[in-house]
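A protein chain is absent from this complex, but the other protein chains hold their places.
As written, the chain order gives the labels A and B, with residue 1 at the start of each chain.
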Amino acid sequence: MSITFDDIADIASWLFLVYGILICLGYLFSAIFSIFEIRDYKRSNNYKDEIALLQASELPPVSILAPAYNEGLNIVENVRSLLTINYPSFEIVIINDGSKDDSLERLIEEYDLEKQDYLFHYFIKTQTIRGVYKSKNTAFKNLLVIDKENGGKADALNTGINVCTHDIICCIDVDCILEYDAMLKLIKPFLNNRKKVIASGGVIRVANNCVIEDGRILEVRLPDKFVARVQVIEYFRAFLMGRMAWSRVDGLLLISGAFGMFDKQIAIEAGGYNHNTVGEDMELLVRMRRMMREKKIPYKVGFVPDPLCWTEVPQSWEILKRQRNRWTRGTAETLLLHKKMIFNPKYGVLGMLSTPFWLFFEWMAPLIEFSGSLFFICLLWFGLISWEFFLTFLFVVYSFAVLFSITALFFEEYSFQQYKKPKYIFTLIGTAFLEPIVYHPFVMWSAVRGNWDLIIGKKSWGEMTRTGLSKSAKK
Amino acid sequence: MKKILVIEDNPMVIKSLQFKLTKDGYDVIIAPDGREALKLLKDATYDLILTDLNLPFVTGNELIAYVKENLPAIPIIVLSTSTQENIIMDAFNMGVEDFITKPFSPNELSLRVKRLLS
């Protein structure tokens, strides 16, 4: 019996088709779960003014850890806005990760810092701490600045974990913009659960172009640049549909490094952030969950659907490429490190649903898409292409992609409706129609390159050049 | 007419205070946040300040510190949801004249304002 090229082409076509259908079904289910989750959340949130009560209550104190590397441009303002966070009891820990600029000097000068003989221990192994600084001014008594040898973001966060005093830590990007009551909302899962809560995360939004003053969002605006605008839709899909659904089935694998809370003791027990991966935020949560599961301690990961944190997304294709390259490597590395969990019923939802989903749909999707394109070129080469098939298939994929984004837009309208101007909604719809043609192939290619870089062993984190959000976006 | 500067970010409270204090015969000027209040304080004089502690941009404590240093003649009443002892103590230590906790009684507030302004 011989297998002809035609047979292979046939089988491959069917495989691609089956994969496509599976993806569609996956998305369909996540949409359904999300809508229920959003509905329940909306219904549960209109009683007493919780915020006022929480402000005045004795909540568990939180250590806010913000690593900074060459952030001299905005560090002073960023710290100032962190200091005005609305929470009854917290400390701010800025970790200067061996910056080459004058970040530390600026902080010392502005906040009247002096070096302290600070008692600490390397619970997690990190680079050497050069000094711990506190302010002489009591108005800044909850500010702690750590100066350390450069070791990357994960290492900086671990240093923060080692030095900070409180039992709950909140890791944030120093330049992100927090909503006024973000911390009070993010702590809620820790308070309102009968199981041990090991972490909680919130929704990240795109800050580009928004009007920002003194670290507060005054007006939500849609980014001018197409690249950033598409990411608004991407974030809708990821948070309003993806994570919302995962949270409903308790299968969250990722809390964004930009803003998340963790139980310090559990994080230390799990070994802290892994500095060998570029996806340290995802990897830590997976490891913490895995540990809890293996120890058979019932636990929970919280998720707050409110927009809590606004961050600047890449505005240029070049930076976007690096970011996606890194995300892909982070995902792949995490899955590789925890491959034992995939399809392992011992890990429950995580083993049977979350990790396989990440494997097949997050990590492999771009690869399969890419090989599909290669396959198409092969067929073209051998003159085997059925144009009717190819074109109609392309339309199916395109229309599904558009439908999916539009659904995400609908969820946003239904839930939080942050983009209030009527013109924005039409721009977003237009963007949704363009995305699959203009933006998606680029992101796919970046992801493929990410996998390639991973194989050849490139470890770069990809420095993000910032445009200086708080300055550029002022009215 | 005596002028009262009300610094508060809850629109409902603002409206009630405005209504009540205007009825009592005062000129009520509203600042929705601490920064706005500082601006107003630089441009005009007031006979009394009624302020919340949790304010956007500039906190109540910063504001009190500013007034006590630069405009020590203006009495301050704090109107806050905080019932925590240390917060109330801090406020009195900074020199505020009175501390009223929310929820508040409008009649009582009106009396306390009158006492400070007479």
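Following the convention adopted for this analysis, contacts are C-beta pairs under 8 Å (C-beta built on N, C-alpha and C of every residue); 3 or more make two chains touch, one makes a residue touch a chain.
What we mean here is this: contacts and distances are computed from a predicted model.
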Protein name as given in UniProt for the chain not displayed, "Fe-S cluster assembly ATPase SufC", "HEAT repeat domain-containing protein", "Glutathione-dependent formaldehyde dehydrogenase" or "Nucleoside ABC transporter membrane protein": "HEAT repeat domain-containing protein"
For the chain not depicted, the shown chains it touches: A, B
Touching residue (missing chain; options B:3, B:20 or B:35): B:20
Sole contact to the chain not displayed, among A:193, A:276 or A:316: A:193
Residues of chain A (touch criterion as defined above) contacting the omitted chain: 13, 17, 21, 43-44, 46-49, 53-54, 57, 117, 119-121, 123, 188, 190-194, 388-389, 392-393, 395-396, 398-400, 402-403, 406-407, 409-410, 413-414, 417, 422, 425, 429
Residues in chain B touching the chain absent from view: 10, 12-13, 15-16, 19-20, 23, 83, 102-108
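Rule of thumb we're sticking to: only the chains that are shown with their structure count from here on.
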List of chain B residues in touch with chain A within their complex: 35, 54, 56-57, 59, 81-84, 102
Partner chain B, residues of chain A touching it in the complex: 52-53, 55-56, 84, 86, 180, 213-214, 216
